[in-house]
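Missing here: one protein chain of the complex. Every other protein chain is in place.
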Amino acid sequence: MRAATDVSVLVERYRAVRARSLALIAGLSAEDCAAQAMPEASPQKWHLAHTSWFFETFVIPAGAPYRSPDQRYRHLFNSYYQGIGPPYPRAQRGLVTRPSLAEVLAWRELVDDAMLRAIINGSVDAAMLELGLQHEQQHQELMRTDLLALMALNPLKPALRSVELPASPSARAPLRWLPVQGGVVRVGHAGDGFCFDNECPAHEWLIQPFEIASRLVTQREYLAFMDDGGYRDPLHWLAEGWDWVQAGRRCCPQYWWRGHGRDWSRYGLDGEHLLSDEERDAERDAPVAHLSYYEADAYARWAGARLPTEQEWEAAARVHADALQALFGACWQWTASAYAAYPGFRPLAGVAGEYNGKFMVNQQVLRGSSLYTPPGHARISYRNFLPAAATWQRSGLRLAR
Amino acid sequence: MRAATDVSVLVERYRAVRARSLALIAGLSAEDCAAQAMPEASPQKWHLAHTSWFFETFVIPAGAPYRSPDQRYRHLFNSYYQGIGPPYPRAQRGLVTRPSLAEVLAWRELVDDAMLRAIINGSVDAAMLELGLQHEQQHQELMRTDLLALMALNPLKPALRSVELPASPSARAPLRWLPVQGGVVRVGHAGDGFCFDNECPAHEWLIQPFEIASRLVTQREYLAFMDDGGYRDPLHWLAEGWDWVQAGRRCCPQYWWRGHGRDWSRYGLDGEHLLSDEERDAERDAPVAHLSYYEADAYARWAGARLPTEQEWEAAARVHADALQALFGACWQWTASAYAAYPGFRPLAGVAGEYNGKFMVNQQVLRGSSLYTPPGHARISYRNFLPAAATWQRSGLRLAR
Amino acid sequence: MRAATDVSVLVERYRAVRARSLALIAGLSAEDCAAQAMPEASPQKWHLAHTSWFFETFVIPAGAPYRSPDQRYRHLFNSYYQGIGPPYPRAQRGLVTRPSLAEVLAWRELVDDAMLRAIINGSVDAAMLELGLQHEQQHQELMRTDLLALMALNPLKPALRSVELPASPSARAPLRWLPVQGGVVRVGHAGDGFCFDNECPAHEWLIQPFEIASRLVTQREYLAFMDDGGYRDPLHWLAEGWDWVQAGRRCCPQYWWRGHGRDWSRYGLDGEHLLSDEERDAERDAPVAHLSYYEADAYARWAGARLPTEQEWEAAARVHADALQALFGACWQWTASAYAAYPGFRPLAGVAGEYNGKFMVNQQVLRGSSLYTPPGHARISYRNFLPAAATWQRSGLRLAR
Partner (left out) sequence: MRAATDVSVLVERYRAVRARSLALIAGLSAEDCAAQAMPEASPQKWHLAHTSWFFETFVIPAGAPYRSPDQRYRHLFNSYYQGIGPPYPRAQRGLVTRPSLAEVLAWRELVDDAMLRAIINGSVDAAMLELGLQHEQQHQELMRTDLLALMALNPLKPALRSVELPASPSARAPLRWLPVQGGVVRVGHAGDGFCFDNECPAHEWLIQPFEIASRLVTQREYLAFMDDGGYRDPLHWLAEGWDWVQAGRRCCPQYWWRGHGRDWSRYGLDGEHLLSDEERDAERDAPVAHLSYYEADAYARWAGARLPTEQEWEAAARVHADALQALFGACWQWTASAYAAYPGFRPLAGVAGEYNGKFMVNQQVLRGSSLYTPPGHARISYRNFLPAAATWQRSGLRLAR
């Protein structure tokens, strides 16, 4: 892990990343920021507090002139670092009406003061500073997906006009199959830039020849799967996926529903989008998102293809960087790879060692990045990971064969 | 059901009751008002909205110049009236960040305008108006208990200094056993004043001679039960109560906990109260509250007594109105009676008929009123009811034998 | 509680009751006797063991020449007597493949030897002996209902030809409303015969005038409720009942299902019975059974009537003993009364005091007896009780108004 060391660059970068978190709650009320849609999703306020907690706990130097507004925040806003102590129960984050949003924002300012002072006087650990910023960027993506999970449960289906959302790129172009040669390829992060511990060490990997789709699967294509009885035939599905379909009576992706005219619609933070209308090409040709791994896998099997492994995805991304559409910026792309340690993996030293490694079971890797990923945060070696049943992230798919 | 008909009295009463609901959120933030501690407890904002919903749905005359700010509120703030349509899921009330508190307060004003106009022009049904006001008063009590349930889950244990709370009456006086003669007594509401349908019809009931305690069981007495192993001996408990103790690993009343010095404390909206300190007589002699029916019943059995039936309670309240302390205003008092229809009971006509009758199974009756009950809302024939496991209401006990 | 004291009568009665339990498993395999349909229902073998346990634990005199085949049976076959020690988990009774059925039957013989010796030498407590026999008779009814619960889950829908089942009485006669005068009536058991503690003390009760149906509600009538959308209109149902309907997707009584031709059938231990066939009058006119309290209550509301209280039922049974059909022997009859202590109730002294009293919450009383009740076990003051959601007992209803 490396980080820039020029002070004014650091100051600017720190300010920009922190400011972006605040920008994300523009137009939201304190109420909007306090509620929690489900245990997996956190309130906006919690994200604003926890990212401050991270700097307070791991980055502000020991002797710095900083004093927490409340020692109990150390417990209250700990996400999962058992080395710090038992965290406050995740499922109750939406009950923390105090401290208020205003108090959390004031805390952010205290933390920012201490951080900026430490950056300027050179007492901050550059690697931990960068980790704190990357950490905050990860939470920025979650702020959007967790907000969507919340608003989608509101029967008023609010359209958040003040929320700036980049348009999802169209995938109207015909799908092309791009060949990738077999052989030994490099996997993982190398070079000077930042990466998370789980992208290391860079290593060699042997792959077989395969082909990868030039673009993501679209909502139009996914509708064809649905129309073909995709959710009714168990033979398309992993056994666990079929149980998931049955138990949740699933018949469409998350945030889709069928209106009175039997037409499919999709809810997004900018409101409702009609999907069944043949005329709405831009919408229908957008990549399908918010799929579980089960759905992505079932679609691929139905389509006579499969999901790429994460190593295949990375190899293809390196050799076809120009030809592959929407590698980044549209949807995270499920891979066939379970999340596991790279050969020779070592967690970060110290308490931050819990960051990534302890989740390496029962998760699937997703590659790329999404509409919600902050600018500059994505890279080819980046490994996102989610349980197979997760649907509240912007998770779509790219086929391989 | 009868109600006063003089317009200016009605206007004044309407205003006073509605204003009291607003007074209850003084000092609370929009966040405090939006969160939901558990499915059984509702957000403050929801109470403010639902009580307006009640007037909009049942009381504002059909042709009145009133227009709902949003037709969907009819669904969103319906509590349980299936005749109106399927209600919004109770467990998700804390997720409704929109409409905002401000919008709900604005809606209250619209409703108040329409209501006051209708009261003044005589177009309102006096009985339904009174029902709406009594309904709002019931929710005022819930606003306090639901707020307590929420704040108690906050590890900061906030002391709400702005919240006005009457002091709980002491019960230091020695317990006396007051005899009540057997014979036919009158049970239920008679006369001109308001009552709920479940208090009717007034009827005769045959009771056996018994004795009733002059005061409520105190926290001091309950500590003695605990110290005597009350929560460890299954023979004190109903079978279902013992399962409840085991499953919840219960060892004290709701909102009590043991600090580092092994001393018992109690959380209230005004902060923490030490219970183990021998010097704190005022606290220790206050009535024990937030007991489940199981706990009240187990305590009574341990004490060699029993709970009164609701008919016994009512008979005693009529004959010993002066001698019985804290009949009203301290704690609701569990009775041995399951909540059931009085002989000849008829629910209200129309949609409001769902108000009380449909809950007449698996609930126990509580009599009296509590610290949180609005002034003027209590009466001898009043029947409160709760599931046996409920602890978030101010439920205590008075012994009989 | 009183019991006959002539030794030869006692011996004969002991033998007859114990023999009847064995007769109930005629035609069943050891496998049939070992399985448990659900936590509430027990295996046949368990009933045979537990009834022996009861005699071993409570009735065989302390110094009698009896030695348990295994001291651990005292734990293993304890149902719910906490005074004896923590019972083996109820939900795991079907996992006890050892001791085998043969070993349990051998244990019965040991117990019988000891019991008969004690009866003959006069060392047995006559009241406890009678309690043991009555207890065994109660389990004889459960043996049938628990077996039905098990067989009904077998997709082969076995018809147990060897099982002797009395025919359910027809209720084809027109329903008549029999008036009962108001006034003070006697409730509870009086006289010399045996009764359970919960039937005592006999006491006076004040009832209002009412009418009671001359016969039970039939399957034909219940089909009319279903055809009228009974399971789809929440306004017929208690709130908790409607939740039960929705959660369980209920649309008919337990053990009913709809075949391919959309016809309703009912499963019984003697096999399938077609219900929709207009020609099958005998079946259609039989009393409807296996209803939950929620269903009985909903049917009554739909029919413009109500359930009688247990005191009303008892008063009617005393004054109209000849005119009321199927008071006994067809279905237990749900009453509107929650199961509670009679005024002055005292549990049995000693460990057997847990027999009845500790279940006095969240249960409804049923009166009468059923097809499965052993001969001689029923009486007017008998109080059966079940949770409102229970359907695996033969529970039907008789209307009142």
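We just call them A, B and C in the order they show up, numbering each chain from 1.
By our rule, a residue touches a chain if its C-beta (ideal position, glycine included) is under 8 Å from a C-beta of that chain, and two chains touch if they have at least 3 such contacts.
Source: prediction; values computed, not measured.
In terms of the touch definition stated at the top, the absent chain reaches A, C within the entire complex.
For the chain left out of this panel, the touching residue among C:119, C:150 or C:180 is C:150.
The omitted chain makes contact with just one of the residues A:12, A:70 or A:240: A:240.
One of C:24, C:48, C:101 or C:386 touches the chain omitted from the figure, and that residue is C:101.
From the set A:66, A:302 or A:359, the residue in touch with the chain omitted from the display is A:359, counting the whole complex. Interface residues of subunit C facing the missing partner chain: 29-35, 37, 45, 70, 72, 75-76, 88, 92, 94-101, 150, 153-156, 158.
Where subunit A meets the omitted chain, the residues involved are 80, 82-83, 184, 203-208, 234-235, 237-242, 293-294, 297, 306, 336-338, 340-341, 343-344, 354, 358-362, 364, 388.
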